[in-house]
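If you scroll down you'll find the structure; I have some questions about it.
Just one protein chain is left out here, and the rest sit where they should.
Order of writing sets the labels: A, B and C. Residues in every chain begin at 1.
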Amino acid sequence: MAEAHPVAFQWVIEAKKRGARVIHVDPRFTRTSANADRHIPIRAGTDIVLLGGVIRHVLDNELYFKEYVQAYTNASTIISEQYADPEDLDGLFSGYHADSGTYDNSAWAYAGDEDSIARGMPERDETLQHPRTVFQLLKRHYARYTPQMVQDTCGISPEDFEHLATSIAENSGREKTTMFAYALGWTQHQGGAQMIRTSGILQLLMGNMGRPGGGIMALRGHATIQGSTDIPTLYHILPGYLPMPKVGQDDFAEFTRAIGKKEQKGFWADADIYTVNLLKAWWGEHATAENDWGYHHLPKLTGAHGTYQTTMRMLEGGVDGFFLFGQNPAVGSANGRLQRLGMSHLEWMVVRDFYMIESATWWRDGPEIESGELTPEQIATEMFFLPAANHTEKAGSFTQTQRMVQWRDQAVEPPGDARSDLQFMYELGCRIREKLKDSTDPRDRAILELTWDYPVNEHGEPDAEAVLAEINGRHLSGEKAGQPLASFGEMKGDGSTLGGCWIYTGVYADGVNQARRRRPGQDQDETAAEWGWAWPANRRILYNRASADPQGRPWSERKKLVWWDEEAGSWTGHDIPDFPLTKRPDDPGDPSQGGVAALSGTDAFTMQSDGRGWLFAPTGMVDGPIPTHYESPESNIRNPLYAQQSNPTRVTFQDEDNLSSPGAMGAGGEVYPYVFTTYRITEHHTAGGMSRFLPYLAELQPEMYCEVSPELAAEVGLEPYGWATIISARSAIEAKVLITERMKPLQVGDQVVHQIGLPFHWGQGTEAIVRGDGANDLIGMNLDANTQIQNSKNNSCTLIPGRRPRGPERGELVESYRRRAGLIMSEDPAVDGAAGAPGAGPADGSVPHEVRGPEEASAVPSGERSMKEMKDR
Amino acid sequence: MAGMARITFLDWPVVRQLRGADPTGRGTSVTSARTRDTAPRTGSADGVADSICPYCAVGCGQRVFHKDGKVIQIEGNPDSPVSRGRLCPKGAASQQLANSYLRQTKVRYRRPYATEWEDLELDTAMDMIADRFIASRRKHWEDEDDQGRPLKRTMGIASLGGATIDNEENYLIKKFFTAAGAIQMENQARI
Amino acid sequence: MSLLSGPEGPAADAGWEHEHERKGFFTDTSICIGCKACEVACKEWNRNPIDGNLEILGSSYDNTGELGANTWRHVAFIEQSQERIEEARESGRKLVSLGMPGIGPKSSGTRGALPAGDLSSSDLTPPDTPEFRWLMSSDVCKHCTNAGCLDVCPTGAIFRSEFGSVVVQEDVCNGCGTCVSACPFGVIERRDDGTISPFAHREDKVERMGTASKCTLCYDKMVDGQEPACSATCPTQSIKFGDHPDLTAEAQQRVTDLHERGMTEARLYGANPKDGVGGTGSVFLLLDEPEVYGLPPDPQVPTKSLPQTYATAGIAAAGMIAAVALSFLGSRR
Partner (left out) sequence: MSITDFDADRPPQPPRRRRRGGGRRRRSLNEVGMGDGSREGAVVEDVEFTRSDEFDSYYGRPVVKAPPWKGPIAIYLFLGGVAAGSGMLAFGAQCTDRPVLRRNARLTALGTVGLGTLALIEDLGRPERFLNMMRTVKVTSPMSLGTWIVGGFASFSGVLGALEVDRMTGQRLPLGVLRPLLGAAEVPAALAQVALAPVLASYTGALLGNSVVPTWEAGRGHLSYLFVSSASLAAGGAAMVTSPVAETGPARLLATAGVVGDVVSMNRMKESMHPLEAEPLETGRPGTMLKWAERLAIAGGIGTVLGGRNRWIAAASGAALLTSSALTRFGVLHAGLESVKDPRRVIEPQKARLAARRASGITDDSISTSG
């Protein structure tokens, strides 16, 4: 956090000065560790064992927050008899289909009749004693996650584990809260979503959700990476976490019912209304009840169409045109080589950026040009570089990592040909509509009927506030016609309102740009509710009903946030209550109505279909309802818990440049004996497009480096600040060597695990002030099935002293190691450890599969996206 | 000696040393006219715009000072309850992000198989991109799948990026691409 | 006319009517996260060139190396293992035993105003000596009470400002370089090279070329009542800017707090007005001996011994007169 989010770390330092305990768990000792009370080095990818160990610790020692767990979680819910745990099936949950590598999650359902489950009233045992209650299942599932198991898996000493577990236990409860902050160190694993889930379970058990100083804080890395998920430039969702329709979902009612049933509890019951408002915003007068509000204009998905699937499609010539909006995949995406080769198969490509990033120049100075493998004369891709306006040259909003939308005012006009992406997209749309205006082709109707008319200024720049107003939504008829919606509660499903992103409704309430509010923080309380605007409804802490006890009283004076005011007959507090304002704590709810009305006075988790925080997730995760530990596919350690070595749902792609080491499951694993993990450092920003071109940042960290322990340096023969070449099954890169005690070899069972740290900010090219080999070239396109996000944090490599060879010899070097590891076969290019290579195949019999598609909408808007297998591409 | 030519004898520091309260010549008697007129560069700004740092998602407040249509200084905004006026090295360098000598301000075009960039009018470029969008959309259009179920999409166009631009921009991209049936749009949230 | 400033403070000695409290920095290295925002904010505000050859310097995460003409804030990175930490703790303890200077608060009776919700009473167990630590510290011009650079400057280019800071007037300095040799901290340097735009693009105008250059305490901000760029940007407020007496008191309180937590390695640097430079305007809280951070353990302003040095020169001159006179007397024809 101190590394990548230094300004946010001021609050940690302040808390520490006041006596808070800060524990940093990371394979490396970083600038965060330097300022923590304790650094606990961990073997990459074993977080579920560590957190599972803590879960076991608090369950076995009854240290969890009993009243909270009882009232606000699904601990008492009974799970159907079909459910079988990995403890029973040696690493698999029930419902696994080996041929497709996927689960059927109906095997994890709540017990009870279908209607009761749909209404959020499954069978429960409030004593938590029933063996199939979630509580008992959890206990059983984590029973083997002992301190010894933690030591033997994570390389964490019992003392460190004790310190961590005790710290969490002592600092949770009525008077205190514990908070988890994480970033891509959890996300970028094959099974990363489950790591985050594990901390979710722990935080629910400890009563740390919905409370000040609690929660799980995702430290996100781009100015509006939150906003671009809420209002997504992502294939699988529509604005407001509504899913994109899948092939076969041709019935609009069925489509919205799959998102949220009218009879279920909470706010998702109105998913149909949110969808209508979105469609109304997009197709205006052309969206009518008769034509299902234009629903049939929406394209349909047939599986996953994530950025890595698209890369594979490019390589097969299936994509002609590619737009880059401030993104540098040649450096920033996994398997940089395939990224660049993919781009070389395009017909045309538009790069919108401030600088000549490597993704704009790969055709003239990329690694494949350097090696002689490609020459510009062979590359057909037509390149358009369009200079982009920066954040001072346009007005607009960013949504920061706590869901707060903040508006930026424009300071100056963009220079030369530079334009905002707003103007680019609007103008491109206008030109395309103009060119198609006489078309009678039915496929063009969706474009021609689109509402595409925004006011522009004298430079042709659309008014960003007008776009924000459309996102917010407005009344279309009635006495308020034309007025902005004040909250999504005002949305109607009859076409009398529109709104482009329901969770953002309210950001333009009263016709005022609420995101532009700037009442100084020093003039407000710590909530600072009048600075910017947080979705939903300017609420700063989600599920804050849980900050009060079931009777509506704050759990403690120190930790009070939201409470029931009996006199006023309303919820009140320092934040906007995340609960129907006048619903009494003892309200039993009206299950016959569904939706908000069905919530009882203690159903604090208002987005969940049963109003409870989910210790056990019957839906929403494709790889199991309870997180369980698997080793990374390239890990050289056998899974100490199960025969199932790796996550059976993991996704990969067949390509000779996307091979993996077999790790502990094959003889070739020892060719790549070391673990490498990638990360950001303070001085740079992701793929370097916004930092390596700036002299003041470039000088601070001018060269690509690797961090190794003195022990590993001695073993390999590395010189301090000399060069090393790192070789994975994908590529070989060179880096300066930082030998440091900040990297510590870990004793894991009888093996010593060496971990190598690689910042990923550098890329090969000629335009940036500082250049270097890109760590992402080493990483394969191997994805988590829940998120389709690659594993960057836990891969295997070997390390040799000296610089890497130039020219074609670089590829030959990689090749020679692949050969030694038995990864290269004569025909059938190997997948995940060389099918056919002697002993190289995964012994657990699981085969990673290629493509997945989205399932239903995730139950929680900000939660993990859910997908399930649809169809092979 | 440019400085000295302009000053009068009484301004000569030696004289000021003898006359004033600073006989050792280490303070008031040795200041130059320019020093006495010192003012912050931001004092002459045409204006200051409230902004947000463009790097990570902490969302630190920035104040952008500008003069003659150029950004001259970017500082933390002390009013922000998120950042309280502080910036990390990247945020502190964001003036350079705007003004780095490597900043591109002209459209560049590389035709197929060419070895170099060439110039192109922005208007021409936009028109060419629109034509290519339409053509690629048509070429890879999928009306229905092999079971005859509607798809109404094109696989010929993809986009990547969104996390570093604005919510409003994301909205327009999502809206138009979806209407055009181009489903393959992604951003850093997938990476 | 004293050679050295008197007890009334440097600004008054420099002829300023005492309108301003002396300003300075308190750099608390115990909460420095090594982000280098101070380095960048400083360069941004002062338009200073970059340093070096854009190569890793071989000093942990430090790639700017040291303070100099172009780098006016510099963050040091020091990696230490357990034994060194124990030694630092021991050397800090020895400082305490010397009982000097005894001006700081010794007990926690009057703890600084901590906000409500202070939990510091909940756990005062001294931490174990960690196995390893990574020190980070942002260095800057000390703005000495008795500043060597200021004293030796022959042109009056360097002056003591009304805020007590030591500032170079770039329009006056002729780059004689004498100040460089008089700074006990190796801070001031003549700017002889440097570019903001590396490689082919050297057209950017670099200011202060050929003149001595160092931290001005952002004099051009302070005249407008603003805070220096580095302290304003410091995410954790490891760098604090303010009135010197307040900062010193805060620094002393912080050392006391850390000592109470068992961190006897904490010590102040520059807070003693009796030291060889009369105390510094930039006070530091260090966690090890100063030389570990590249700071001199016993800096002395050369001017302190200038009377003796002049006396030596006088005697030498007299000796030469005598020698010449005797030579002529001795070779009378």
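For this structure, a couple of remarks:
Convention: contacts are C-beta pairs under 8 Å (C-beta built on N, C-alpha and C of every residue); 3 or more make two chains touch, one makes a residue touch a chain.
Please read all numbers here as calculations on a predicted model, not as lab measurements.
Among C:G52, C:G65 or C:G242, only C:G65 touches the chain that is left out of the view.
For chain B, the residues in touch with the chain missing from this view are 1-4, 12-14, 17, 24-26, 29-30.
Even with one chain removed from view, chain C keeps its contact list with that chain: residues 1, 3, 57-60, 62, 65-66, 68, 76-84, 86, 92-93, 95-107, 124, 126, 129, 134, 148, 151-157, 172-178, 180-192, 209-212, 252, 255-256, 259-260, 262, 267-272, 274-277, 280, 286, 289-300, 302-303, 305-306, 308-310, 312-321, 323-328, 330-333.
Here is the rule we use: only the chains that are shown with their structure count from here on.
Chain contacts here are complete: no pair of chains fails to touch. With centres taken as mean Cα positions, chain B sits 27 Å from chain A. One finds 34 Å separating the Cα centroids of chain B and chain C. Chain geometry summary: the mean Cα position of chain A and that of chain C are 45 Å apart.
For chain B, the set of residues that touch two or more other chains comprises 74, 78, 86-89, 91, 93, 96.
For chain A, the set of residues touching two or more other chains reads 6-7, 10, 682-683, 695-697, 700, 769. Residues of chain A that touch chain C in their complex: 2, 6-7, 9-10, 13, 17-21, 29, 31-35, 37-38, 558, 681-683, 695-703, 705, 720-721, 736, 738, 740-742, 769-770.
Residues 1, 3, 11, 13-16, 35-37, 39-41, 44-45, 150-151, 155-161, 167, 169, 171-172, 197, 201, 204, 219-221, 223-224, 226, 229, 232-235, 237 of chain C are the ones that touch chain B when the two sit in their complex. Contact residues on chain B toward chain A in their complex (touch as defined above): 47-61, 64, 66, 69-71, 74, 78-84, 86-91, 93-94, 96-98, 100, 102-117, 120, 122, 125-136, 139-141, 143, 145, 149-176, 178-191.
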